[in-house]
Every structure is written in C-alpha cells, then in structure tokens.
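Removed from the display is one protein chain of the complex; every other protein chain stays in position.
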Amino acid sequence: MSDKVIKNVVITSMVKVTDGIYSMWIKDKDLACNAKPGQFVSLYCKEGSQLLPRPISICEIDRENETLRLVYRVVGKGTKEFSKMNAGDTIRVMGPLGNGFTLEGKKAILIGGGIGIPPMLELAKSLDCEVQVVLGYRNNDLFLKDEFTPYGKVIVSTEDGSVGTKGNVIDAIREKDVQGDIIFACGPTPMLRGVKAYAQEKGLKAQLSLEEKMACGIGACLACVCQSKEVDSHTHVKNKRICKDGPVFYAEEVEL
Amino acid sequence: MSDKVIKNVVITSMVKVTDGIYSMWIKDKDLACNAKPGQFVSLYCKEGSQLLPRPISICEIDRENETLRLVYRVVGKGTKEFSKMNAGDTIRVMGPLGNGFTLEGKKAILIGGGIGIPPMLELAKSLDCEVQVVLGYRNNDLFLKDEFTPYGKVIVSTEDGSVGTKGNVIDAIREKDVQGDIIFACGPTPMLRGVKAYAQEKGLKAQLSLEEKMACGIGACLACVCQSKEVDSHTHVKNKRICKDGPVFYAEEVEL
Amino acid sequence: MSVNMKVNIAGVEWNNPVTVASGTFGSGAEYSDFVDLNQLGAVTTKGVANVPWQGNPTPRIAETYGGMINAIGLQNPGIDVFAKRDIPYLKQFPDTRIIVNVCGRSIEDYCEVVERLADEPVDMLEINISCPNVKEGGIAFGQDPKAVEAITKEMKQRAKQPVIMKLSPNVTDITEMAKAAEAGGADALSLINTLTGMKIDVNRKTFALANKTGGLSGPAIKPVAVRMVYQVAQAVQIPIIGMGGIMCAEDALEFIMAGASAVSIGTANFHNPNVTLEVIDGMKQFCEKNGVKDINDLVGCVK
Partner (left out) sequence: MSVNMKVNIAGVEWNNPVTVASGTFGSGAEYSDFVDLNQLGAVTTKGVANVPWQGNPTPRIAETYGGMINAIGLQNPGIDVFAKRDIPYLKQFPDTRIIVNVCGRSIEDYCEVVERLADEPVDMLEINISCPNVKEGGIAFGQDPKAVEAITKEMKQRAKQPVIMKLSPNVTDITEMAKAAEAGGADALSLINTLTGMKIDVNRKTFALANKTGGLSGPAIKPVAVRMVYQVAQAVQIPIIGMGGIMCAEDALEFIMAGASAVSIGTANFHNPNVTLEVIDGMKQFCEKNGVKDINDLVGCVK
C-alpha cells in the first residue's frame, strides 16, 4: 500500500529567500516520516480558477519536528498565491510523490541548477559518503549556497561569471577537476543533457531528476512523460512517467 | 457627471445577524456621502471563478463615520465568501448604484419582506414624516426588527404565525388597519404584487424596490430589466433597467 | 521606447487594437463614468435592428464557473432611435472609432439597418450572424456557410462602411465559415461570439435562464476562442478581431500572437469596468519590456 496522503497541513514558516524564490515549511507527521530526498509534493491552490496542483520538490525533511521544507520559484499565479501565504495558514498538499534518489556511491557529485538546487540540500544531508556540491546560478544571487557548506565542498558556476566559474556547472566541474564515482543532478533539461554527456564521457553513474508539466501527479494521466531508452514496463511504449516512475532516472534510462 | 465610484474599501465590521444573514460595515467617504436610501452597491468576489459583482442593498448610511452598512443573506458562493471576511479586510465595491427612494408623503407605510427589510432601515431614518413599519418574516427569527422601533411603529407578520399576524404583510396591514398616504416596499416579487394591488385598492402611491439577476450593475448590459407599463424612454421598448432606472419604481410604472 | 499601438483594420485606423464586445458596453454612455472612451481603439455598440426588439424574459443572465451565460435576446431600441441618440453621443469622442453591431431576423432586416447607416458617421459595421434565421427555421445564419456567404454579399452591396462579419463558434469547422465570409467580400472577421450553454438550478429544479439556453462568455472559453482565431488566421487573408474571455493584457496578446489584428473585451467589463484601459496599458508595457516597436509585429507571430 502506498504512503501517499492528501490533506490540509499547516504552514509553519514562509520566508522570501531572494527575488522570486520562497521557502515554506509545512507540518505533517506522515509527510515528514515518509518523504525521501528527490521526492516532491503537490500543492493545491485556493483560487478556483487554478485547478491543477503544483509539483514542488522537497528541499529538507525534519522528521524530529515533523516538517517539510519546500523552496520554490514564483513562476505563475499558483506559486504567487503560495508566496502570499503566511505561517499559520493551511495549504492542501498531496505527497510524498515520485521515487526519489537512490542513496549510493562513495564520492558523490551533487549538481543543482537554478530551481533544481533545493532538492540537492536534503540529498546532501542524507548521503553518508563524501559529498561535493556544484551549483549553477545566473548571477551572484547565490540562494541556498551557504546551507550546503556543512555537508561538503561547494563549487559555484554563474552564467555572468560574477562568482566562481563563468559558464555552466560542467564548466565548473572541469575547471575545478571535480572527481567522484556518482552524479546526482537536478536542473533545466539543457543542463541535464550536459550532465548526461559528461557522465558518459567519464563513465560515471548519474541520477537525473526531471521536470515536466503535470496534471494528476500520481501516474494516471500520462501528461508528464519523458522518452525512455527501452520500452517502459508500465506504458509499453518508450515513455516513462516522471511523476510516478521518476522524477529521478539513471541517465542511460532516458533520452533528453 | 455620476457620483459612482469603484474602489477597494475597508470592512470595519462583519457580524452574523442570524442564521444565514450577515451585517457588514464598509468605510468610504465617497460612498457614504453620495449614497441615498434605496440605492445599492455591487460587491466583487476575490474568488476568480465568480466574476460577476453581487448587488447588495444599503441598510444604513453613517455620513459622520463615513461608513455604509450592508445586510445580506448568504445565497451562494459569492455571499458566502463575503460572510467569511473580517473587519480589517478590504473588499472591492462599486456604487452607489440605482435611483433610490423618493422621500415624500406625510404618513408613510414602509413594508419589508425577508431580505427586503434592510433597505427599509435607512429609509425609516431618512423620512421626515410619520413612519409605520410593516415587516414580513418566515418565523420568529425577527432580524433587524428592534432596530426600527426608534423610527416608528413596527408591525410584524410571520408565515408560521409565531409572532404578530399570521400570514403576509398585507394581512398584517389589514388586521392592524394601518393607515397612510404612501407605501415604500421591498421584498420578493409575490409580496410586491400584493402591495401593488393593495395600493391600487386603497388609491395609495407606492414606491416598490425590485430585484433581478444583474451583470454590469450600471445599465449597460440590459440583463436586469423589468416590464414597464409604457415604452421606456431609454430602451424604447416596455422594459426598464432595474440597476439604473430602478431599483425603485412607482407601482403603476411596472408590471409585476 | 515609444511603441506604435495604432492598427489598421480594413482601411480604418484605430489608435490601439482594443475595442469592446458588442452587448457588454451599451453604446458607451454607462461606462464613460469609468473609462474615457477616447482612450479606446474603437467602441463596438450593442446590436441594433431595423425595429425595436423587446428581448427575452428574465432571468437573462447567470454566472458560471469562470464565466457567465446570457440570453438578453438582443433587446434594442431600433435603428432610428440609435441613429438619433447613440451615434451623436459617440461622436463626442473623436479619437475612438465607432463600430455599429447589426442584428436581424431575416436578411431584409439586416439590409434595412445597413442601408439606414450608409450615410451615418460610423466607421465600421459588425454583422452579428449568430441570430436565428427565422425564415430558415431558426438555424443561425452563422452556422451555414452558404448563408454566411449570401448575407455577407448582401451586406457588402449595401454598406458604405467596411463590413466585419462576426462568426459563431457553434460550428464544426470555423474556417469554413471564415472562408465563406471572405468569399462573400467581408472586409474583416470578428470571433468568437458566445458558445451556447445552459445552467440548471438544481434546488429549484429549473433552468437558470428563462430562455433555457444562453451564450457562454468569459475566461472559461478563451482556449476555444484562441484556437479558432488561430485556425481562421491560417485560412483567410482578411484581418481578424479576436475575442473570448480576455481579462488582462496577456490574454489579449494571446489573441494577437494567434493572428488577431485587434481584440474585443466583453465579460471582463462586468468584473472590472476599467479593464479595457488596463489591457491597452499592459500590452504597451509588454512591448516596451520586450523591445517590440510596433504591436503589429506581434500579429500572428506564433505559428
């Protein structure tokens, strides 16, 4: 039986991390106990003109206080509605959803780009191996960066070169000659493509967390598929469901 | 030029009067200064699935404190949304709308039925002639009744006979032999029909406040028309616009 | 950066690409308390017939999820009163174009109105062909391509102003109707009119509208409207005035990018009387933000 729940939960904290990016803590025993790094939750809007839940990756899990942290970017009306909520408000949530990362490896390279950075934080905390974190930003607005330092060496790339390596995360990895035996990555598809190519080049295992527009969030509607290399055992076509079979896939499983 | 305004105003008080009926005070100088008894305002919902404003009659005008009182019944999602708002919240409002009552007569009979009772309160306060108030209720839930006593004699009819005359407002007027030279009435159409017939029988002038589903609230969309006896000067058919030419009409102007 | 917002619809220049949907704005007088009519690209009037129409019994409107249904029944005072009162009123606003919406129960009705308007100082005519054709058993003109072409030809023979044919969305293939109008000589098209809908009051066990059915409008139908505007833009050469659920500048831009040269705002006026000016402003800001020098450069840019 599944450990998914859907319920109204209390927001224990809502803070603006930086322009357009917010951090929300929600309190729920079931969610906090069942959630794993790399999973996500679906948040429902109160505004009736927006019917579809918003999938938000899990940034931190605090089992002691039975809370989950969600760090999200305001991209539309739904996330804007969330950003206007306050501690004490309740929000409807379904989760935990998706497979999450498989904790493995001896020397891990965690790669996060943009709003793909938050899920790397819980992963960094959960891995019991050497962790190196490579974070890709647009500019010197390095949200969450400092929160990674307790868990490993942090390397930064910025598109505008204002901090760290000028360019993308792969440029930074090459420049700093980051070594490891496994890659965990979340970020925009072009970045994941680069990561997949780099992993193949170096013969590294790589777990990639994918993103796609979702409707049901539980694998029923087949909206959020990605192309799989092999015929998928559920769909029997070369499609995997990001919300259910993913969001985390081994690089060689998927076509990007 | 019109004295209509549309703006977000602050709710200074929101109390439940009785089951399903709420009293809201809103603060706005323009509204309070311009409003007349028998006029109404349009309230807008925050919930995006409900686009049309809700016309609500004006129950009291407090020019000193620059506030308006709106007493409304919860009949759907929109009025339900209003009822959940609190003092300090803001609400979007357009008004004052409609013509309002013409203050006239030496001995007035004010007749209110159900949610047609609230607009009679400001009228009772505004008339400087002898006032008699006849209120029609379903049962002994006599909301607002006591608020009328300072302004004149109050007579009550109840459908279930639990208080006052058993029956409708006309039954009460006949039983108590209420005399006057003009009638002001607001309530359900069947009641207004009865009032019109009674006024004709007694040769009394009667101002009736009508109700109909509205969209624009300002006379543009022609949704809320009532049948007029004569060809109307604006529409050039036998229709008058309740939101703009009304809501108050002389009994002989309209077909009910 | 200065952005050109002027558009040219069938030879008529508008100061900006925004007008109002017929029937939602009267002839502008009521909304002039909130909107300086000179700021609008054009005012499209409530439909006018050859004689006064009483319209339907009430209730004439009902709210629906993200929209509304209406069955006003095209109540109007008739062309004589309209010409005496509404046209002179609108002439007080020289910066805005005047589009008169024309309705009828038979081709003869339409012809009478169009001929009557020939020498009136109005800029364009919009022909509402969603009215039932009484002689043909009540199917709307706009649901039969032959009828669309025929009525368009009749209008063009008599009209002295450019003719906009307003298409009904209640059809299997909107491009068929658009091509028929173009073949009939239409100078422009406007779409979409309302989708036929119904609401039932389950507690009263009755129809919400006295007319049983009514026209569905509002943001609820916008995806259908954008789709039809796109399809029609691929099918004809004449300019399109797009409408259907526009609530904000982004909505308007969807229609423009789908191929509309101008847009109409309807139901949103009921939700926000200032919406037309906010949309014009928002479209301008979008252009400035995105380095678009001429709003016309966005027309049909998504293919």
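Letters are used for the chains, namely A, B and C, taken in the order the chains are written, and counting of residues starts over at 1 for each.
In the analysis below, a contact is a pair of C-beta atoms (placed from the backbone, for glycine too) under 8 Å apart; a residue touches a chain by one contact, two chains touch by 3 or more.
Source: prediction; values computed, not measured.
Asks: Considering the complete complex, which visible chains touch the unshown chain?
Replies: A, B, C
Asks: One chain is left out of this view; which of C:170, C:274 or C:296 touches it in the full complex?
Replies: Of all options in C:170, C:274 or C:296, contact with the hidden chain holds for C:170.
Asks: In the full complex, which of C:216, C:243 or C:280 touches the chain missing from this view?
Replies: Touches the omitted chain: C:216.
Asks: With the full complex in mind, choose from A:33, A:51 or A:87 the residue touching the hidden chain.
Replies: Considering all chains, including the one not shown, the answer is A:51.
Asks: Return the single residue from C:127, C:253 or C:275 that touches the missing chain.
Replies: In the complete complex, the chain left out is touched by residue C:253.
Asks: At which residues does subunit C meet the chain that is not included here?
Replies: Answer for subunit C: residues 64-67, 69, 143, 170-173, 195-200, 202, 205-207, 212-213, 216, 219-224, 226-227, 230, 245, 247, 250, 253-254, 257-258, 286, 301-302 touch the chain left out.
Asks: For subunit B, which positions touch the chain that isn't shown here?
Replies: Residue positions of subunit B that touch the missing chain: 48-49.
Asks: Residues on subunit A that touch the omitted chain in the whole complex?
Replies: On the subunit A side, contact with the omitted chain comes from 1-2, 4, 6, 44, 48-53, 78, 94, 212-226, 234-239, 244.
As a convention for this text, only the chains that are shown with their structure count from here on.
Asks: Quick one: subunit A and subunit B, Cα centre-to-centre, how many Å?
Replies: Taking the average C-alpha coordinate of subunit A and of subunit B, the gap between them is 56 Å.
Asks: For subunit B and subunit C, let me know how many angstrom lie between their CA-based centres, rounded off.
Replies: Roughly 35 Å, centre to centre.
Asks: Taking each chain's centre as the mean of its CA atoms, how far is subunit A from subunit C in angstrom?
Replies: The answer is 46 Å.
Asks: Using the touch rule from the top of the page, what residues of subunit C touch 2 or more other chains?
Replies: 65-66, 219
Asks: Where in subunit B do residues touch at least two different other chains?
Replies: 48-50
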